[in-house]
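Just passing along the structure, written as structure tokens.
A single protein chain has been omitted from the complex, and every remaining protein chain is retained in its original position.
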Amino acid sequence: MDYFSRQKNTNIRLTLPVVCFVWQIAMIILFGVFIRYDEESDTHWVETKAHDNITSDIENDFYFRYPSFQDVHVMIFVGFGFLMTFLKRYSFGAVGFNFLIASFGLQWALLMQGWFHSLDPQTGKIFIGVESLINADFCVAGCLIAYGAVLGKVSPVQLLVMTLFGVTLFAVEEYIILNLLHARDAGGSMVIHTFGGYYGLTISWVLYRPNLHQSKRMQGSVYHSDIFAMIGTLFLWMFWPSFNSAITDHGDGQHRAVINTYLCLASTVLTTVAISSLSQKTGKLDMVHIQNSTLAGGVALGTAAEFMISPYGALIVGFFCGIISTMGYIFISPFLEKTLKIQDTCGIHNLHAMPGVIGGIVGAITAAAASESVYGKLINTFDFTGDFKDRTVLTQGGYQAAGMCVSIVFGVVGGAIVGSILKLPIWGDPADENCFDDEVYWEVSEPESIPPILEYNNHMIHKQQDLSESNFSVEHCES
Amino acid sequence: MDYFSRQKNTNIRLTLPVVCFVWQIAMIILFGVFIRYDEESDTHWVETKAHDNITSDIENDFYFRYPSFQDVHVMIFVGFGFLMTFLKRYSFGAVGFNFLIASFGLQWALLMQGWFHSLDPQTGKIFIGVESLINADFCVAGCLIAYGAVLGKVSPVQLLVMTLFGVTLFAVEEYIILNLLHARDAGGSMVIHTFGGYYGLTISWVLYRPNLHQSKRMQGSVYHSDIFAMIGTLFLWMFWPSFNSAITDHGDGQHRAVINTYLCLASTVLTTVAISSLSQKTGKLDMVHIQNSTLAGGVALGTAAEFMISPYGALIVGFFCGIISTMGYIFISPFLEKTLKIQDTCGIHNLHAMPGVIGGIVGAITAAAASESVYGKLINTFDFTGDFKDRTVLTQGGYQAAGMCVSIVFGVVGGAIVGSILKLPIWGDPADENCFDDEVYWEVSEPESIPPILEYNNHMIHKQQDLSESNFSVEHCES
Partner (left out) sequence: MDYFSRQKNTNIRLTLPVVCFVWQIAMIILFGVFIRYDEESDTHWVETKAHDNITSDIENDFYFRYPSFQDVHVMIFVGFGFLMTFLKRYSFGAVGFNFLIASFGLQWALLMQGWFHSLDPQTGKIFIGVESLINADFCVAGCLIAYGAVLGKVSPVQLLVMTLFGVTLFAVEEYIILNLLHARDAGGSMVIHTFGGYYGLTISWVLYRPNLHQSKRMQGSVYHSDIFAMIGTLFLWMFWPSFNSAITDHGDGQHRAVINTYLCLASTVLTTVAISSLSQKTGKLDMVHIQNSTLAGGVALGTAAEFMISPYGALIVGFFCGIISTMGYIFISPFLEKTLKIQDTCGIHNLHAMPGVIGGIVGAITAAAASESVYGKLINTFDFTGDFKDRTVLTQGGYQAAGMCVSIVFGVVGGAIVGSILKLPIWGDPADENCFDDEVYWEVSEPESIPPILEYNNHMIHKQQDLSESNFSVEHCES
């Protein structure tokens, strides 16, 4: 500990508690002023519906959305959290800080999304229900993606700041893309993944550490940390159909989004394995690819999952995403690090940014190619009502593409500004040689791998060392 | 093994199988006499409803409750089980015995709760459906909480006895609180957490081991065991909204309970992190707090989750629970151990007992403050019908408080009696120096941490030891 503090001050005993308390108290006050139960979660529900048979209850949106919400919730906390546990000694930080920033972010998201999307003009209140909770989780996902790029290199205080601004930017770009441009993006290829990816990558670029190799001993995984990471991978993979369908239209909309995502992800697994095997001399598989690239298909179908992309269309998207994402880990990540000075711990460029952009393009093309013969009344899927009732599918395709550009711009510009703020020397971030090390921010128990008999070994060896007058020096120990 | 048996007989080869067989056979006989499918799980369902369109099926309570049931089920088996895996060498016992006593307890709970709550006076049968399964899981939760206090210090036979009596006591106190006092407690702050907490603490007090320090080497966690425990923490945290809403009223009741619990838990995480960081010299976080105190908000909203506590009210409850529970780990647990002689392995006093009492108080206040302007017809939420149709909200508040007292009394008195039974020297509990060690009750494979090359080290050292005539003695090895 003294060793660390001599080099760089990572003491967060003042900043972390202050930030947590101030923000939580602010949340309580703002929730008191703005947030109320919506009609369906209020005790007046029964009266509103003016009939008390059981049918009125089943119409409550709760029963349409809650199972999907819980799947999304698992993705946010277990999925993202455990996916990042792959580092040999940063699993506490992966799961723990993910837990912290998600819990903070979802409260702020309810407010920000409420102000932009559902502020009741008459009462000045935001009315929340289960769909608000899903949207808050979605919003947080963007920030957790960004966390992947800076994993192990920032302090929890920096993460909270990053989340505060990230959620704010998210709500604005989401408002522009979904409400002003009236683009569709139910699973968030653009709104969540593209934005989150470029937001994180740009922050990582601003915070570039030229001497990061000094913590090289802490990079990489160990056997068991890779298995922990597979818990994250699998829960993300399995529940991604729920993610892409959680807020789509009731009935066929949710049903179709699930089928498309399910098929797309299955296809991604096969091409990921193929490319991973191709990339090694003897065809061995690399856990990094299996943990990450197998998920790219879900990202890329975020926009188009609810469309009539057809089952084989979903397979095709997955096919190419598996290839591109795995190639990304092999070729693009080293290029980004060496040439562009972007250090991307989890490879979010390959898992979120690139597949997100692909998803935006797929969505634009699918929308532009929509026809009444396939969709029936287009009004249902694209919601061509009100101000948008004269829109054609071609125009819709253009607005989808515009939406993708908005998400990239918000990610890059927002990331540059927030990155500059995080560069201030007040946040308690670790020194280069202490990156990727839980010791810096966590009380870590002794290493598990010294059973009593081996401790005795040490004891004996030190004795013998004296006897044999070995010229052993501390440097050997460090290597 | 001989080493253990010389000191204290932990042979359970007779008692454990006998208890399992006798009880399982008793369950079969009692189920044969008493338990039947309820109307909605019986093949006569379609005829009962006298119409065979699909709407009749969707009205089946199965579709209102089953997703929540599965979430609760995960909390019981993965949540509680993995939460207790934090000890370095008691993970088999944590997950395995949790599995055993939950599986036994839920059968006995179906009978006990059936006799007290739903015995049909005409047929003398208990009719079970999905809500019965949820209630059985709830009942088991009380016993699993109690297990947390004695984790690592008792034999599986003692756990089965503890569960048998625990479930019995639970059904009686639940009947008194919910039926006689007509208190509301959908998420079980009082019925489950307060009772379970004090039941376990009192048993642990009766079974006090003054020489527990002899197994000090086995206490505490290792790096990977802390990550396993986070699996338990997260599944409990994520699914707690389902826990608190699983048996509330259809429609707005379940919807509101979910929103409240979701918000309360998010708030708890921030204050837990704040206090945990404050408690260490350099602001480092302690995994014990993150694993446990982040859940306190869910416990404390068990009673009030279904009430109109309002979103900011839920945040406030979470705010204080995070603080109090973390403070409990820092200050109260050591006090309980040193002064009151209560050894509480998992700190259930901080996670269940205290937050449970807070939950009871919050519930009483919220109930007493209820008004028709906020709730509409109070009859829906507080069920002021039948014998209770003249009750006012103030009286209801009083009965809520009375319910909390009943749960404490049952926990303490029941725990004292059951603790005395468990003190009998016939149950095969471990000696003080073998506590917290899976070796006592499990076939444990060789430690994983000796790769071949290190085994060779041992080999070499023993040789060299002879050469150098070291005065090494066995005691060194033990330390």
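Letters are used for the chains, namely A and B, taken in the order the chains are written, and counting of residues starts over at 1 for each.
The working rule: contacts are C-beta pairs under 8 Å (C-beta built on N, C-alpha and C of every residue); 3 or more make two chains touch, one makes a residue touch a chain.
Owing to the predicted nature of the structure, the values given are computational and were not obtained by experimental measurement.
Chemist: For the chain left off this view, which of A:Gln24, A:Ser103, A:Ser132 or A:Ser225 is in contact with it?
Modeler: The missing chain is touched by A:Ser225.
Chemist: Check the options B:Ser41, B:Ser118 or B:Gln219 and report the residue that touches the missing chain.
Modeler: B:Ser41
Chemist: Consider the whole complex, including the chain that is not shown, and state which of A:Val172, A:Ile259, A:Leu340 or A:Val412 touches that chain.
Modeler: If we include the chain that is not displayed, A:Ile259 is the one touching it.
Chemist: Can you list where chain A touches the absent chain?
Modeler: Chain A touches the chain not shown through residues 55, 58-59, 63-64, 67-68, 71, 88, 220-227, 230-231, 234-235, 237-239, 241-242, 250-252, 254-256, 258-259, 262-263, 265-267, 269-271, 273-275, 277-278, 280-287, 290, 294, 308, 310-312, 315-316, 319, 374-377, 380-381, 447, 449-450, 454, 457-458, 461, 464-465, 468, 470, 472, 476-479.
Chemist: Tell me, which residues in chain B touch the chain that this view leaves out?
Modeler: These residues touch the chain not displayed: 1, 5, 10-17, 20-21, 23-25, 27-29, 31-32, 35-37, 40-47, 54-58, 60-63, 66-67, 70, 73-74, 77-78, 81, 85, 89, 91-92, 95-96, 99-100, 103-104, 106-107, 128-130, 133, 156, 224, 228, 231, 428, 440-457, 459-461, 463-464, 467.
Here is the rule we go by: only the chains that are shown with their structure count from here on.
Chemist: With centres defined as the mean C-alpha position, give me the chain A-chain B separation in Å.
Modeler: One centre to the other, that is 31 Å.
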